[in-house]
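Have a look at this one.
Every protein chain of the complex appears in place save one, which is left out.
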Amino acid sequence: MGLQAYLVLSAVVFCLGLFGVITRRNTIGILLGVELMLNAVNINLVAFGRFRGDLAGLVFPVFAIAITVAEAALGLAIVILLFRVRRTVMADHLDLLRG
Amino acid sequence: MIAVGIAFAVTMLGLSSLLGPRKPTPEKLAPYECGMPPVGDARERQSVKFYLVAMIFLLFDIEVAFLYPWAMALRDLGWAGYVQVLLFMLLLLAGYVYVWRKGVLDWGAEST
Partner (left out) sequence: MFASFHAIVPMLCVTAAGFAAMVAEAFREKGEPMPIGPLGVVGLIGAAVSTALLWDRHATSFGVVTADNFGLFVTAILIVVGLLSLAISAPTVEREGLPRGEYYALMLFSLAGMMLMATATDLLVIFLALEVLSLAIYVLTGIRRDSQMGAEGAFKYFLLGGFSSAFFLYGIAFVYGLTGSTHLDRVGTLMAAQATSSGPLQILAVGLLLVGFAFKVSAVPFHMWTPDAYEAAPPAVTGFMSTGVKAAAFAAFVRVFLSALEPLIGGWSEIVWVLAAATMILGTVVGVAQTSIKRMLAYSSVAHGGYLLLALVSGNDTAKGAVLFYLLVYAVTNLGAFGIISVLETRDQANDRVTDYAGLWSTHPTLALMMTFFLLSLGGFPPMAGFIAKWYVFAAAIHAGYVWLAIIGVLTSVVSVFFYLRVIVMMYMSAPDADTRTTLPAVPQLAGAAIVISALIILYLGVLPTRVLEWAAASVSGII
């Protein structure tokens, strides 16, 4: 498989995540979408690193994953907080602030 | 070969589900919980504490990912690398002490 295949895979996963973020009503689902987007990028980074024979491309994802996890944990914490004070996890119930 | 294997497995499973005798009793239909009689609904709402601990586990778990590359390159990095990793672990330790002191890891019934 060539580099292109990996790039296409990562683009597809990224778009799936994007689609999830836009269409999901459940906040947990939206979080999953964001995670999918971030992890699609890791595929991209690893693929570039592999095809360039460059170790740096394999080190970046370690950092990216650590960041992603921190973000996921924080996101979950905020959703729990939201559920505690609002008793809902549905995104369209969040209308206190007129965005 | 694979096709034959799949066909064989599908045939046997299909036949056994078609021909096999069925005598459903409440015990048989109940979910299997290690041989104990099942208690409550499996979709019971979990305590928020589980999420908290899961979150903290996730964070500390992923930080170990940094230790593997370091271990592989231990000799090349030398003392400078050692000090840096030590600093990193120290920061993590502070985070750990913080959650500990804040009582997130308390499982006792008295703290809510």
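Order of writing sets the labels: A and B. Residues in every chain begin at 1.
What we mean here is this: contacts are C-beta pairs under 8 Å (C-beta built on N, C-alpha and C of every residue); 3 or more make two chains touch, one makes a residue touch a chain.
Predicted model only: the values in this text are computed from it and were never measured.
In the full complex, subunit B makes contact with the omitted chain through residues 80, 91, 94-95, 97-98, 100-102.
Residues of subunit A in contact with the chain left out of this view: 7, 14, 17, 21, 27, 30-31, 34, 37-38, 40-41, 44-45, 48-49, 52, 54, 56-57, 60, 63-64, 67, 70-71, 74-75, 78-79, 81-82, 84-86, 94, 96-97, 99.
Convention: only the chains that are shown with their structure count from here on.
Across the interface of their complex, subunit A is touched by residues 48, 51-52, 54-56, 58-59, 62-63, 65-66, 69 of subunit B.
Subunit A meets subunit B in the complex at residues 59, 62, 65-66, 69-70, 72-73, 76-77, 80, 84.
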